[in-house]
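Only one protein chain is missing; all other protein chains are in place.
Coming up: chain A.
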Amino acid sequence: SSQNVVPTPVKINLINMLSETGLQVIEATSFVSPKWVPQMADHSEVLQGIRKVPGISYPVLTPNLKGFQAAVAAGAKEVSIFGAASELFTRKNINCSIEESLERFHEVMAAARTANIPVRGYVSCVLGCPYEGKISAAKVAEVSKKMYSMGCYEISLGDTIGVGTPGSMRDMLSVVMQEVPVGALAVHCHDTYGQALANILVALQMGVSVVDASVAGLGGCPYARGASGNVATEDLVYMLNGLGIHTGVDLQKLMDTGTFICNALNRRTNSKVSQASCRL
């Protein structure tokens, strides 16, 4: 969601650098119509252009069967689909109901199963919605369960507008964990209200062991102008290192990658670890 369209070679270099850091999963691109997401128009070139390091997964977003087929043609070996726990958000975003959106994914799931391609499911708005406000944990659990039953191997719970706190995270997870095994859960926290690391900590304490993050905290929040969005991978790794939790990620290489992309985008990093470590 960065403002200017990033040139294809820069994207490829970014992903290649990330592949050197020890990260095991790098979300490469989105096979969505360039009309909707111009930033991802070069999806095929990017997927075909990156160095695919053995042992690293390069999932791509596929909103529908057409996107899925294009992704597979471009060499994708893992795909992701996006649901939401809010009816209003779904309607505003993709102009249909939650149920209808999940039906569309049935085709993708069937094709993926045939091609032996794992599918990751995302649920947006798990701790709040820009339109509906509060979201019930039961609704999050319901949508998560449906996506898990459809065949998603993992469900990433997204605090899309970053309004969650350790309290709401705990409450939501305790309900979702009754429907989806904790080993199949991931958290995708946004740092719009500065709560991301605290929320992630609570999720870890409850047994979650997969965490989404973005190098340099790339990606603002489209619902709060000027506010931050994704949590910075560097800050997350710093915390996990301090907790003695193994990630396999080299923090210095990660910071170097963050420096690269921030220079390329001509912007400051959103990572505090990066800011603090840079003594310029």
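We take it that a contact is a pair of C-beta atoms (placed from the backbone, for glycine too) under 8 Å apart; a residue touches a chain by one contact, two chains touch by 3 or more; residues count from 1.
FYI, contacts and distances are computed from a predicted model.
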Which of "pyruvate dehydrogenase (acetyl-transferring)", "hydroxymethylglutaryl-CoA lyase", "Golgin A7 family member B" or "Cytoplasmic tRNA 2-thiolation protein 1" matches, in UniProt, the chain that is not displayed: "hydroxymethylglutaryl-CoA lyase"
Of A:27, A:132, A:171 or A:250, the residue in touch with the unshown chain: A:171
Of A:32, A:61 or A:239, the one touching the omitted chain in the full complex: A:239
Per the touch definition above, residue among A:48, A:136, A:178 or A:275 touching the missing chain: A:275
Interface with the unshown chain - residue positions in chain A: 162, 164-168, 170-171, 191-195, 197-198, 200-202, 221, 223-228, 232, 235, 238-239, 241-244, 271-273, 275-280
